[in-house]
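Before anything else, here's the structure in question.
Removed: one protein chain of the complex. Kept in place: all other protein chains.
This part shows chain A:
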């Protein structure tokens, strides 16, 4: 790893892009894309990268287009982070990247390589002990269908760690990027108020 200029991105190899042309079109690899008005077919590189998720390193070969959300769900089988909108509008895909909450649907996997990702799956201890925020969501019934919940919990942890959980009003403002169609909002605020003091001195950086 020390010889790599780009942390996490360990190499790349060439292949054809997502064009709907059979493999028997060898010219494509050298066709200068700039000559075409709308280059649909062109050379892209597969990125070999290392994703560190919940304390474990995963070596993946990915198309540069793959988002962190798709890498987690489709490549690593970590389906806790949800795809609600895929446009940065709902918060269901929230994970921690180096301890800060981000939207995995608007983060390229390549961009996350080299950082430490924490997902909802990485919160509980080996023996199943829940993170105080998970326990608080259970205690306060802070969900109904549960679809938004992994994103809410990751965002709530980020919100507390950022120091934005001072008052219920501040919590509501800081959590406004997480939509809940079941409108569990009052219970979510109560859960965060419960977990906040229990999180003192604890920092979720990596799983």
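Some notes on this structure:
One rule holds in what follows: a residue touches a chain if its C-beta (ideal position, glycine included) is under 8 Å from a C-beta of that chain, and two chains touch if they have at least 3 such contacts; residues count from 1.
The rule we apply is simple: contacts and distances are computed from a predicted model.
Missing chain, UniProt protein name, picked from "Cytochrome oxidase subunit III", "SUF system FeS cluster assembly SufBD core domain-containing protein", "Xanthine dehydrogenase family protein subunit M" or "Tryptophan synthase beta chain": "Xanthine dehydrogenase family protein subunit M". Screening A:54, A:134, A:155 or A:204 for touch with the missing chain picks out A:155. Even with one chain removed from view, chain A keeps its contact list with that chain: residues 5-6, 9, 17-18, 33-34, 39-40, 42-45, 47, 63-65, 67, 86-88, 91, 94, 100-103, 106-108, 110-111, 155, 158-159, 162-164, 172-178.
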